[in-house]
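With one protein chain held back, the other chains of the complex are shown just where they sit.
Presenting chain A:
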Amino acid sequence: MLTLEGATVRFGDRTVLEAVDLAVADHEIVCLLGPSGSGKSTLLRAVAGLRELDAGRVLLDGADQAGVPTHRRGVGLMFQDHQLFPQKDVAGNVAFGPRMHGVPKAERAARVEELLGLVGLPGAGGRSVAALSGGEQQRVALARALAPRPRLLMLDEPLGQLDRGLRERLVVELRELFGRLGTTVLAVTHDQGEAFALADRVVVLRDGRIAQSGTPVEVWRRPASEFVARFLGFENVVPAEVSGTGAATAWGRVPVPEGSPQGKRTLLVRPAGVRVVPAGGGLACRVVSRTFRGHHVSVLLRPADGPPLEAEFPLGEVPGEGAEVAVAFRAEDVVVLGAEPQSRS
């Protein structure tokens, strides 16, 4: 469906996208994940033709899009702040795309009703967009983007401005909707929870380059680099010397899964992989703070040596604040991270 080859965009002498290669298959939902300024939105704009590439190619269904103006690319884009047309009502907004594509009036009206039903706003066609709540605007924006049946639907921070509860519910709805319609989706978000919930595949961007690409499970289980690990919210990252199934770190010797790459590496210890052992049997730490997370409690430990350590304990087994404990590490929850890609700067 969509292929990017060496896509590069510069703003002046700042490179926003650097030689990005990306392919999105038919019916696939791909989420671009990255901090602000990583080039996510620029990538969408480049695909939509709102921003010319400085190098590389955008192909849709195998056809090079260079020189194809935005309105002929047949892609949809849902803007971060919706950009609903203020002078048109809800139906006018949703019908806009079909109208541009010359769909007859009767068919258009039917399509508007169908889509408004699909996004959960049946009969809202006559309402003014100014009178809609944030969530409703979001739904109208989605219906508007879907209305011309784009071959590729792109979403820029689709749920960015909504409150958490609504967001979590909508993610599920969206995924279900896209699955039912068979829509090919390229979405952009800075929220990993949203990306993992929505996507078949997650692509992590850093400074205009792809840092990692994989299914949500893959990325979550095996972050490719320290950047990805930290972006996903993991704090237990230390330099290590890996040899065999163990690694020497500031926290002492940490077991690593079999077949891990050897030598000077960076190690990630997932909080769940930190467990309490009888005193003297592991790394001595003091409990600095505890944060209740619902299903578990997140505990910050300060080891006698080395950086602070984050751990996760089941509800019943949480040591008190200030307690002295000894911890050991579970090899399955230790990841030997790849070398950091050469950073530009």
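The rule we apply is simple: a contact is a pair of C-beta atoms (placed from the backbone, for glycine too) under 8 Å apart; a residue touches a chain by one contact, two chains touch by 3 or more; residues count from 1.
Here is the rule we use: contacts and distances are computed from a predicted model.
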Item to check | Name per UniProt, for the chain absent here [options: "Phosphoribosylformylglycinamidine synthase subunit PurQ", "Fe-S cluster assembly protein SufB", "Ligase-associated DNA damage response endonuclease PdeM" or "Iron ABC transporter permease"] | outcome: "Iron ABC transporter permease"
Checklist entry - Which listed residue (A:29, A:95, A:170 or A:301) would be found touching the missing chain in the intact complex? => result A:95
Item to check | Contact footprint on chain A, counting only the chain that is left out | outcome: 48-52, 54, 67, 69-72, 74-77, 79, 81, 83, 85-89, 91-92, 95-97, 99-101, 109, 126, 128, 130, 144-145, 147-148
